[in-house]
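Worksheet: one structure, shown below.
A single protein chain has been omitted; all remaining protein chains appear in their positions.
Let's look at chain A:
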């Protein structure tokens, strides 16, 4: 793989598209175009051997940072996305004038795509074959890889749309390379090729008890649903979930684990949560958040003389651990914030938050006080991860400016 020609031209500023064997749409909207050849075989349409040509628009000022977010359906991906895009600034909205059932969200800086769009089997197809959407056989990882790679290289793609209402694949939509691309869904870290494209990855790990409680909240109003049907659905999907989704957490740079509280003995209400932020050590551009002293083990109850908390209180834990053979730092919060001063107090005692001003975490939490989890560890850690990703993005951009484009090929 080598750069062979470099064009610097203004005439390509209009959109044009070239069909490659992978059917990736190309559009040029940058000043610099780098042509190079690659011998990567097209595995899906593998019959055409030999070389396929990939054309990359790589401009020095345009670099797409790719973030992966994995979680099961109904485990708070959408809420997390709203917090994340809010930290980046500006609201993320569906593409204007497009398919109203599009799953994509676009803001000034960020594009969020839903990996359900890479279903290779639609609802009827899955029913016929007896496979779930969790099953890799229902997903087209070749296309997922090709398109995420293209976007990362600055090339627009025509991405399919999986329509969650009809269960059909709708005509594709054009996705232009954004500054930050978030791929969210069931399998962002399943395929090793896609995984290697990720600059940062997050897994939302919701314990069975909490998952059940959340789905009851979500579904009980729905006609036809009952406690039995909610339970049956979770149970039926469990084998595939454990086989294909859960193992991805070993690859995540950050895992947010949501568990029932330990503050109330034998609590089974699922109302108070114990949330753990598991942060991988040694990840480039990511330095974990800590409590008081980096690398120590600390148990902290902020409630006392200085801060009064209501029942059952708030408890923090911080310390180094091993997670799937990796060194990690864990920050844990059990309980919930009932008052604003509790949140401010906690924020002021956490270090390495990557905030831009004092109170930014509190401000973000307040801004979205209507989102689920804004008064507990889920909201707190989602916000913190958002800040860490903003910081990671800024560091990557700075490093790219320092190292010219040539370093890429």
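Note that a contact is a pair of C-beta atoms (placed from the backbone, for glycine too) under 8 Å apart; a residue touches a chain by one contact, two chains touch by 3 or more; residues count from 1.
What we mean here is this: contacts and distances are computed from a predicted model.
Chemist: Quick one: find the hidden chain's UniProt protein name among "CP12 domain-containing protein", "Fuzzy", "Protein inturned" or "Elongator complex protein 4".
Modeler: Options "CP12 domain-containing protein", "Fuzzy", "Protein inturned" or "Elongator complex protein 4" considered; the missing chain's recorded name is "CP12 domain-containing protein".
Chemist: Of the residues listed, A:263, A:283, A:303 or A:344, which one is in contact with the missing chain?
Modeler: The single option touching the absent chain is A:344.
Chemist: If the hidden chain were put back, which of A:143, A:213 or A:350 would touch it?
Modeler: Touches the omitted chain: A:213.
Chemist: Can you list, in ascending order, the chain A residues touching the missing chain?
Modeler: 73-74, 78, 86, 90-91, 123, 126-127, 129-134, 164-165, 167, 212-213, 215-226, 229, 232-233, 235-237, 239-240, 268-271, 336-344, 357-359, 362-363, 366-370, 374-375
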